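A single protein chain has been omitted from the complex, and every remaining protein chain is retained in its original position.
Just so it is clear, A, B and C label the chains in written order, and each chain counts residues from 1 on its own.
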Amino acid sequence: MSISTTAPTSADIGIFDALESQVRSYSRSWPVVFDRAVGSTLYDEDGRGYLDFFAGAGALNYGHNNPALKEVLIRYLADDRIIHSLDMFTTARRDFLQTFSESILAPRDLDYRVVFPGPGGANAVEAALKLARKVTGRESVINFTNAFHGMTLGALSVTGNSLKRGGAGVPLVHATPMPYDDYFNQDYPDFFYLERLLTDSGSGLNLPAAVIVESVQGEGGINAARAEWLRGLADLCRRHEILLIVDDVQMGCGRTGGFFSFEEAGIVPDMVCLSKSISGSGLPMALTLVRPDLDIWEPGEHNGTFRGIAPAFATATEAIRTYWQDDALERSTILKGARVESRFNAIVSEFGDAGIVSKGRGLARGLQFADGATADAVCHAAFERGLLMETSGPSGEVMKILPALTITDEELDRGLDIIAASVDEALTA
Amino acid sequence: MSISTTAPTSADIGIFDALESQVRSYSRSWPVVFDRAVGSTLYDEDGRGYLDFFAGAGALNYGHNNPALKEVLIRYLADDRIIHSLDMFTTARRDFLQTFSESILAPRDLDYRVVFPGPGGANAVEAALKLARKVTGRESVINFTNAFHGMTLGALSVTGNSLKRGGAGVPLVHATPMPYDDYFNQDYPDFFYLERLLTDSGSGLNLPAAVIVESVQGEGGINAARAEWLRGLADLCRRHEILLIVDDVQMGCGRTGGFFSFEEAGIVPDMVCLSKSISGSGLPMALTLVRPDLDIWEPGEHNGTFRGIAPAFATATEAIRTYWQDDALERSTILKGARVESRFNAIVSEFGDAGIVSKGRGLARGLQFADGATADAVCHAAFERGLLMETSGPSGEVMKILPALTITDEELDRGLDIIAASVDEALTA
Amino acid sequence: MSISTTAPTSADIGIFDALESQVRSYSRSWPVVFDRAVGSTLYDEDGRGYLDFFAGAGALNYGHNNPALKEVLIRYLADDRIIHSLDMFTTARRDFLQTFSESILAPRDLDYRVVFPGPGGANAVEAALKLARKVTGRESVINFTNAFHGMTLGALSVTGNSLKRGGAGVPLVHATPMPYDDYFNQDYPDFFYLERLLTDSGSGLNLPAAVIVESVQGEGGINAARAEWLRGLADLCRRHEILLIVDDVQMGCGRTGGFFSFEEAGIVPDMVCLSKSISGSGLPMALTLVRPDLDIWEPGEHNGTFRGIAPAFATATEAIRTYWQDDALERSTILKGARVESRFNAIVSEFGDAGIVSKGRGLARGLQFADGATADAVCHAAFERGLLMETSGPSGEVMKILPALTITDEELDRGLDIIAASVDEALTA
Partner (left out) sequence: MSISTTAPTSADIGIFDALESQVRSYSRSWPVVFDRAVGSTLYDEDGRGYLDFFAGAGALNYGHNNPALKEVLIRYLADDRIIHSLDMFTTARRDFLQTFSESILAPRDLDYRVVFPGPGGANAVEAALKLARKVTGRESVINFTNAFHGMTLGALSVTGNSLKRGGAGVPLVHATPMPYDDYFNQDYPDFFYLERLLTDSGSGLNLPAAVIVESVQGEGGINAARAEWLRGLADLCRRHEILLIVDDVQMGCGRTGGFFSFEEAGIVPDMVCLSKSISGSGLPMALTLVRPDLDIWEPGEHNGTFRGIAPAFATATEAIRTYWQDDALERSTILKGARVESRFNAIVSEFGDAGIVSKGRGLARGLQFADGATADAVCHAAFERGLLMETSGPSGEVMKILPALTITDEELDRGLDIIAASVDEALTA
């Protein structure tokens, strides 16, 4: 494997320019044409390797073309087993439900009904919001500053980013943003405003159906909520009879250590949204988990074409069998996360005056720079050295890494070396 | 291959009852557990075959596990090529764009930019509505009676079905329904009301950003718009500077004969939504095609995790290469459609007093019965005979078939025989 | 009394130009400063008289400074009786309720509870919409093409005029416009579209809380609904359990003959909005009448500062005592209306090629011209001759007259002569 350390040559990208919409974004940062990928390495069409600290924005927690999943997937297809099945009963769906129940829910003492809401995370969020509104008979929802929940109209209405919100073309209503953990550097008590609004009948806040929250805000800038903040939120929701929806689309499936990102806090949400890495293989799949007594839907009241991509069920099942029978992956993720953190802390110290902040939990990690331009420069310098990372945060000021949980220590260190060099280049330029 | 002609034995479905949400629907009609599928036949776990006149609700126009696509797909995966890629440049995406441009757009003289809006049809619709609103600076949209465009909040707001609309839990606004073709049995001129509202500044209709329409309404009851109605609609939109969005999610990819369902009418929509059969293999994929001058998006203004499922691109490319280099499939589909129509007409005649109506275009066909119970009884009787069909229409009164376009004449006839027998059973019971 | 027949001299209007908002409208048509008014004559500050065929847009059905009402009003004030009383019990409120009940409701066999919703018509409409939504638990409302119901956000959402709607600055939602009577020159059956949408569960029309309608659309262009159309509407509402709200703000209080404009049709609305001429004196006052079983409000759930302008109650009571103890006014109004109609018909005949249409009912009458410019020219010519009229209709193409019901035959004829001369001038210019 040869990782590129020089700038890529100009690729044949004319057809993209000619045909693809201006809305494309990642290809602007990485103007090469990728072809193959194994584990934590992507290869462009000229065979140059790129170390992937991005992992499909969290959709590839087990790496690209993970051999265990690949084998199951190819065998599944070779055997002419069902690919597309809407919400029909299939053996693949049954295997998944059984395995998910036995290896994920039962050991964590969780009791949920499983909704297959459609292929992506936005579907999981839209389904959760719908059901929360149906159950409570209320319309409004509390979201948090810098939240990201998806780009369909319902999901977008609880998302913070102003560029993305502006794209809706209609006023986004029914949601009120509240400060996420540490929004004020812990200068004020948690939930002081939300709690007050809820207890004051003259506050002007419509009583919400639900609160939707990410345990760690990925797109929002790798903001990790403290466990006690999450517990406080769960307690507030219970006291005010508001449903708590955890959007674990990006931070679930082991990204922060435990299978669910909220395990560490010891809370039990009323609904959980999963997607991205749930299939394990990168194939689209999403789940909305709901407390059994909330499952009051009529048959077909929510549906969709891609609720039963059975090859995704097959790899999802295999991923659970491979990685979630014991706590080895969880411990490894925490250790690797600590390794990143220590290295990031060293960078923060080294550039003491630059106001860099190390952020994150598990293997969702970030370095916050003074502005978006600096973070961009770091990512660009890293790309030149063969490392893929993206920025996040409201001004793109956070260099964000989501390495595959299966990354080797060697790969991790190599990437961290590149990051250190890239920060150095960007800040001393 | 042995097609079941007896009722299935009780399958092991306890885990579904215990774990899956009450919202599931198809599995209520077909309480068997499917496992394998080839061409137009699905097999349950006991090896019983079922003839598939349903084709993933239009997502499997080339049949289950089509050998050409299967080969490409397995080879793609075996070679460790990229599965998940957001909107990065990939060789698979480039091949698809090239092929789609050369074999689909160019021969039809169509000039569109391609948006990869997310994995499913609702994403394609949400993206189209967003862009239409951004371009025009208007909020409202005209939809049609009995339209179906998806279950996310934006898509749902232009959907007709009251059960599905009710599930939103918030008032669905910004859309005004207009009568679809033949809503009044052609007693009134086309667009008499819409046209009047648009020219009357006191009408109370907000000037719409767009009109969204299906050439044939599948979920709405296999209502096929006449070509002149579609042309009239396109003309009206042009005169009033309203964007015309054709939702070809279910009726595109050859379902009605031509690749696009609107070809027959000779119209050129401003935007086109594709999904379902676009990947060919049943893997999730969706496209929004937009007139080049409308492509005014900022980078990243619309995004999403599953915009680059490269195996789906690979099979989509192969499907175009296999089926859309000449007009063989189009002619075959039209012939098969005529075969169905003639058989349906015979059924209508035979049960002259029952008020059955034969509906549809190409291989989107339906028999409308007096009520939903009768249509249900027909489908149930057919299932007992080993044929899978679903109902559609506002009261489920339309028996709907969407066979794979690759179905053999023998299979088609066998299914039509079962339908004839099932109608007979249901109506003479 | 000397009625001006020459153009007014320039008045001192500098302070208006300097201080009043650009939004002013009537003063643009009539650039004179009015000072006194008696019966059907307004006097400018130079003593020139203007015959008033406009009557405060229907707020002065009993003429300016009607002597009977003036006497009561001055005595009321001289006696230091309460002017402002919110919704406290007052003798004036009691007298009004007693008189309204005995002389208006009882003889017509109407059973309503009276809401004092605030000072103006928009308050009456807002209160009716609120209560209809509370009672039914539904949000949407059916309004009609070219409806006008007021300028506050709720009332505006059911109003048709695009300039006025555009002023809202937010999308106006929750209302769907249906064709008013004769919108299609009776080419189609009444309610064919609304009825169909309501019976089709897939129509995409949210089941409405209420239908709001004017018996004659004043601002919309003096469109008079036929009695059978109103009966059909009432029947449709009853069958679908939709509340029927008649907005009688402009057409009530005898404008069309009977006290309520809907009497002629023999229907009984679920709610009625009254304002404009209800006080008789031109002082602000409004009522929302509601079917007793719909009166499910909590105390204070709707309120406002100007719900108890007691001098308005005093003149309202006196107006009923003076004019509504027998059917003299009703018969007189119908006769005068016929007098206008016959004269208008003569004008229509005389200018046979001009496409003039005579419209209206009772003393709400209009002449529709080919365009707004012609109607404007007629009104301008009439103003030069000392007659005040305004235009209405979506393009201002309807010359609209709402003379005081107390106008003398001499005044009426004089005004009609001016109209005839003005039409002649405008059309032969």
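Operating definition for what follows: a residue touches a chain if its C-beta (ideal position, glycine included) is under 8 Å from a C-beta of that chain, and two chains touch if they have at least 3 such contacts.
Note that the structure is a prediction, hence the values are computed from the model and not measured.
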{"item": "Among the chains presented, those that the missing one touches", "value": "A, B, C"}
{"item": "Chain not shown: contacting residue from C:L86, C:L335 or C:A373", "value": "C:L86"}
{"item": "Contact residue for the chain not shown (choose from C:S21, C:N185 or C:T428)", "value": "C:S21"}
{"item": "Contact with the hidden chain (one of C:A68, C:A168 or C:A354)", "value": "C:A168"}
{"item": "Positions on subunit B where the hidden chain makes contact", "value": "170-171"}
{"item": "For subunit A, residues in touch with the removed chain", "value": "139-140, 143-147, 158-163, 165, 171-177, 179, 183-184, 187-188, 192-193, 196-197, 200-207, 220-221, 393-395"}
{"item": "Residues in subunit C touching the chain absent from view", "value": "11-13, 15-16, 18-28, 30-38, 42, 45, 56-60, 64-65, 70, 73-74, 77-91, 93-94, 97-98, 100-101, 113-116, 118-123, 126, 129-134, 139, 150-155, 157, 163-164, 166-171, 174, 209, 249, 275-276, 281-284, 290, 295-306, 309, 311"}
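Keep in mind that, in the parts below, only the chains that are shown with their structure count from here on.
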{"item": "Interface composition of copies subunit B and subunit C: same or different, split at half", "value": "same"}
{"item": "Centroid comparison with subunit A (C-alpha atoms), farthest chain", "value": "C"}
{"item": "Gap in Å, rounded to a whole number, between the CA centres of subunit C and subunit B", "value": "50"}
{"item": "Of all residues in subunit C, the ones touching two or more other chains", "value": "171"}
